[in-house]
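The block underneath contains the structure these notes are about, expressed in C-alpha cells.
With one protein chain removed, the remaining protein chains of the complex are shown where they sit.
== chain A ==
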C-alpha cells in the first residue's frame, strides 16, 4: 500500500477561528456527556441568566418605549458603562474566567500569534454570559430605533456588537495579565494587594453612583453621562443615541473609539498570552526558604496554631492553615472575604443612611437607617459570604484528598479540623469588620450585636457548607491560575453557592429577629448568644455531615478528582 508523502513544511490547510470555536463547542459538549445533572445545572444557569437579561433589556429599552429621549443617553452611558466594568472586574473578584481552552495547551503547536489570539477570542465569544449581555443591550437598539428611526437602530447594532467584543476582550486581557503575574510566586503577594485594591474600588464607586442618583441633579448627571459616553466605557453604547439626536459624526467617532479600544485590549492580551503560554513550562522558581530549624512536626505547625495538640486533629488543622496561605486560589478567596466584609456593611449602613432615603436599598425600607436590624442583616450577609468559601472545600484539595481517604480519617474529625483552620483566618477578619464598622458608625455599644450576628451567621454557614461540600463537591482544574474554572462547573458553582447562601441566611435569621424584637437587652445578649449559636451550629453540622462523609469518602474523592 502506497502512502502519499506530504512534507510538513507547509500546512495544507490554514487554521482559522472556526476551528477554535468548534473545539470549544466540542469540549463543552464532552463535558456534558453522560452527566445529566450537569446539563440540568447548565440549563438552570442559562434560564437564570436570560431572566436577569430580560429585566435589563426592558430597563434599557424603557426610554425608547416611553418616548423619553432625556433618559436615553443616561441609561445607555451608565448602563453600558456598568456592563463593561462588570465584565472587567467580576471575573477577577468572584467568578473566574472560563479556561475551557487553556492557552498553555497550544504552546507546542506551530500557530502564529495572530491566529491564536483571534481563535481564542472567537472561542471566548461562545459563552452564556455574553448571550445574556446581548439580550440585555438589545434594549438599546429598541431605544435608538424608537427615537431615531432605522439609521439610529443600525448604528446602535454596530455599537453594541463592538461593545460586546470590548467586554470579552477586557475580561480576557485583565484576567490573563493577572494570571501571568500570579503564576510567578514572587509577585503573587503584590498582585494580591492590587487585586484587593481593585475590588475595593467597587465599593466607593457604587457609593458615588448612589450619591449621584440620590441628588438627582439631571443636568449634572447628563453631563457625566456625556463624558462617560466619550470614553471606551460608554462609547459603543451611546453611538445609536448620537444618531437619534442628529449627530452622525459623533456616532462615527464613538465607533472608532470602540474599535481602537478593542484593538488595544487585544494587543495587550496577545502580549500577556505569550507569557501565559510559557508560564506553565517554567512553573516558577523553586522556593528555598530557610525556616527555623526544628523537627518535621514542628515545621508543619504554623505559629498561629501552635496551641494545637500534635495529633490527627492538629495535623489536619495545621495542613489546612498552611494551604489557606500557600494556595493562590484559597488566598484569593480570603482577600475577597476581607474586602466584601468591610465594604458591603459600610455601603449598607453608612451609604444607606446618608444616600438612600427612598427605601431603594434592597434590605428594608421601613426601619430607620443604621438600626441594629439593618446592621444585623448586613452582618448576616458578611458571615454567610465568609462561610460560603467552604462550599467546595474538598475541591481545593483535588486528588490530594486521597491521602486522607487512605489514612481513614473519620469524617467528623475531618470537618471539625477544616472549620477550625478556616476560622483561624476568618474570625480575626470578622472581629476586625465589627470593630471597623462600630468605629465608622460611632456606635461602640453595637459592637456586641455585630460580632454576635457575625459569629452566628458564620457558624451556621459552616454547618450548611459542610453538607454542601460533602454532597456537592466538584473538581477544580489543576492549573496555577487562581481564576480558572471549568466551563461545566460554572453553573454548578453559581447554583451551589446561591443555594448554600440562602440556606445559611435562613437558619441565621433568628439573630435578626431577636435584634428586631428584644430591643435594648439584645445589645448585651447578642454576643454570647450569637457565639453559642454559631459554635453549636458548626459542631452539629460537623457531627451530622461527618456521618455522611464517612459513607461517601470514595465518591467524594472521585467527584473532586479532575478528569484528564
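We take it that contacts are C-beta pairs under 8 Å (C-beta built on N, C-alpha and C of every residue); 3 or more make two chains touch, one makes a residue touch a chain; residues count from 1.
Criterion: contacts and distances are computed from a predicted model.
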{"item": "Undepicted complex member, UniProt protein name, chosen from \"Cytochrome c oxidase subunit 1\", \"ABC transporter ATP-binding protein\", \"Transketolase subunit A\" or \"Heptaprenyl diphosphate synthase component II\"", "value": "\"ABC transporter ATP-binding protein\""}
{"item": "Sole contact to the chain not displayed, among A:167, A:456 or A:557", "value": "A:557"}
{"item": "Option from A:102, A:274 or A:327 whose C-beta touches the chain left out", "value": "A:327"}
{"item": "Omitted-chain contact residue, chosen from A:398, A:477, A:510 or A:536", "value": "A:398"}
{"item": "Per the touch definition above, residue among A:300, A:335, A:431 or A:548 touching the missing chain", "value": "A:300"}
{"item": "Absent-chain interface as seen on chain A, which is shown", "value": "1, 3, 5-6, 34, 283-284, 286-291, 295-300, 310-312, 314-316, 318-319, 322-323, 326-327, 397-400, 402-409, 478, 553-555, 557-558, 561, 564"}
